[in-house]
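Handing you this structure, nothing more for now.
What you see is the complex with one protein chain gone and the rest in place.
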Amino acid sequence: MLADPRISWFDASDGQADGGIDLTDQRADDTLHIGTTTPRIVEDQPTKSDRIFGGTTTTSGLVVLVLLALVGLFLLLRSRDAFDVAGWSFFTRVEWRTDVDPPEIGVLGLVAGTVQVAVIAVLIAIPLAVCAALFITDYASARWRGVLTGLIDLLAAIPSLLYGIWGWLLLSEQLAPLSAFLARHLSWIPFFATGDDPELVQSMFIAGVVVSLMVLPIVASVTREVFAQTPPGEKEAALALGGTRWGMIRMVVLPYGRAGIIGGSMLGLGRALGETIAVTLLLPQLPLLTWQVLESGGATVSGFIATRAGADDFTTSGLMAAGLVLFAGTLATNMAASVIVSRSRSGVGVETV
Amino acid sequence: MSIPTEQATEQAVDLTAGPMRSIDDPLAGRPPIRLVGGPPPGAATLTARGACAWFGDHLVLENVDLHMPANQVTALIGPSGCGKSTFLRLLNRMHELVPGAQLAGEVLLDGQDIYRAGIRAQEVRLRIGMVFQKPNPFPAMSIRDNVLAGLKLARIRCSNKQELVEQALLRAGLWREVRDRLGDAGGALSGGQQQRLCIARALAVQPNVLLMDEPCSALDPTSTRRIEDTIAELRQHITVVIVTHNMQQAQRASDHCAFFLATENQPGQVVEHDTTETIFSDPADERTLAYVEGRFG
Partner (left out) sequence: MVAPVRLPPRRADVAAASATSASTAVPRPRRRPSEFEGIDYATMAGCAVSALALSWVVFTRLTEGVGWFGFVLVVYLCFLALYGLVSADRLGRLLAVDRLATVAITSGAVLLAAPLVWLVGYVVLKGLPSLSTDFFREDQGGITPSMPADAGGGSHAIVGSLQQVALSLSLSLPLALATAVFLNETRSRLRRPVRIFVDAMSGLPSIVAGLFIFAVLILPYAEDSDVFGNNGLMASLALGMIMVPTITRTVEVVLRLVPDGLREASLALGASRARTVWSVVLPTARSGITTAVVLGIARAVGETAPLLFTSVGASLFNSNPFNGPQESLPLFVFRNIRNTPLPTQIDRGFTGALVLMLIVLTLFAITRMVGGERKGGRRR
């Protein structure tokens, strides 16, 4: 490095380092040139190892970009068969029937089911997650903070398969009487209505409850990060004015963290939309379009794909098409969530986990 | 975003004028506002008896006995790190918010110990307000909502909110600059304006005492001067306790002074407290004399 011939510190010609501003002209000129100094352009010549470093890391960064593009591309290619047969009605048809000729497949029922389960899950998860995040940032002592953070991380670490089997074999039976109660007494609300003598065990409601446990850690983590960045000066000011702790939270913490709550919820929504294995167990995976979430029935895109793995070529092509729809939907949701969180006052510096 | 300078909207303050001791009440002729659910009106005396403060096991303040008379400005002076701010936070029960903080002794507000069991910190803080070193208005709320924030937090009812906002801003010396833009966000003001907004916010709940923790240390001289004028005028209505590093400010703005000192082995203590004139012209303790003469600190 020291022997770099481009830099000669000992150029004897004028005693000045190369590239300096030559003041001799101006001095000879007697008039003062004010404001003629322009910044020098500084360029660092990268070394060979730096170039390799830059190249390797940039390539790997681009690999991610390329991978995602490939996923979309190949799903699109493979789903051509299905689109050729089904056409635009793929997006409007509810049922999925490959036993007729030509096969009638449609993704509307799947999408509806996916969205319903995800919305139920997120609606249940948001208040619990905000509670947990508020507890960690504003109520807990240091010891309990660590316990609860660990608890949330543990909830996130448990595989969704285990949630699925627990939910299907145990929780469903405990929730069924609750569903029955709601169906009997609150059936004037369209969500809670059911048919006569309904089967209540494999319902989208119960699936939503189980998926909410998987969504909860994501929402809780993001909101906790956001709440922790609330400016302490504002919190102090609210308390010094004679506010109670809850008053301080309502006036300072929650408004500051609003974008984080929204962003975290959307991330959770994205997770719920993509949840596969738990809903495979919890739903019968027969496409339906209905508001009656308490009753057994319904399918989600990912669960439907999972139950029909290994089917014939045409069905697989249809599954690819459904997968493409799901991919686009979750991608859009996650990217919107990232943008919302990063653009808010509270979101600068938050990593959307 | 360019920060508006105060000179642009107000005639320049003469910084070389001497301390202004008699100020016209900006609220002359205005109807008094009555608050329902707020603190009882008037200025109150504060007395600390044997106050000690710990952070964990570390004793930072020892045996402070100090009387802060009503309708007077008491300045707490001393070098940094000797417990002045900690003592100030003892006075409005903000010290206990720090995890591991402990205290001993009594703080009497008009003769009643604010730490007695059964008295809520939230009620104490309504009667003893605080302005912090770094201005902390609520940036997303409008100026008007900022001033009324204390009422909202404590659920205090007021029949004439507009009048209250105007009076609080007048008292804080901010009204003329913001009268036309009460709906603007509180965070869009300059530093000095923000601090005056915080003062207005603290005054809106009509506390009996106002604590100020180095309120001008982050501000330019013009804002500092304005705030000192505000303090001088405020003393007619409430008691003021101000922590300041700036001895000249203490001399200009206060009636009483308490000199705090802490050394390596000793926690913070009050070395001497007396009227400002005595402290600065003829203090009893040599350390006080050394400090006010600028020989250390």
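All chains are identified by letter, namely A and B, in their written order; residue positions are counted from 1 within each chain.
Assume a residue touches a chain if its C-beta (ideal position, glycine included) is under 8 Å from a C-beta of that chain, and two chains touch if they have at least 3 such contacts.
Keep in mind that what you see is a predicted model, and the values were worked out from it rather than measured.
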Hidden partner chain, touching residue among A:A82, A:V211, A:L288 or A:I305: A:I305
Residue of A:L123, A:I158 or A:L186 touching the missing chain in the full complex: A:I158
Interface with the undisplayed chain - residues on chain A: 1, 46-47, 49-50, 52-54, 56-65, 67-68, 70-71, 74-75, 77-78, 127-128, 131-132, 134-137, 139-140, 145-146, 148-155, 157-163, 165-166, 169-171, 174-178, 180-181, 184-185, 213, 216, 221, 224-225, 228-229, 244-247, 249, 267, 270-271, 273-277, 280-281, 302, 305-306, 309-310, 316, 319-320, 323, 326-327, 330-331, 333-335, 338, 351-353
Interface residues of chain B (partner: the chain not displayed): 50, 52, 54, 59, 62-63, 93, 96, 101-105, 115, 117, 120-122, 154-155, 263, 269, 271, 285-287, 289-290, 295-296
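Keep this in mind: only the chains that are shown with their structure count from here on.
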Rounded Å distance between chain A and chain B, as computed from the means of their C-alpha atoms: 46
Residues on chain A engaged by chain B in the complex (per definition of touch): 141-142, 231, 233-234, 236-244, 247-248, 251-252, 255-256, 345
Contact footprint of chain A on chain B as seen in their complex: 92, 94, 97, 99, 122-123, 125-126, 129-130, 132, 134, 136-140, 149-150, 152-154, 198, 201-202, 205
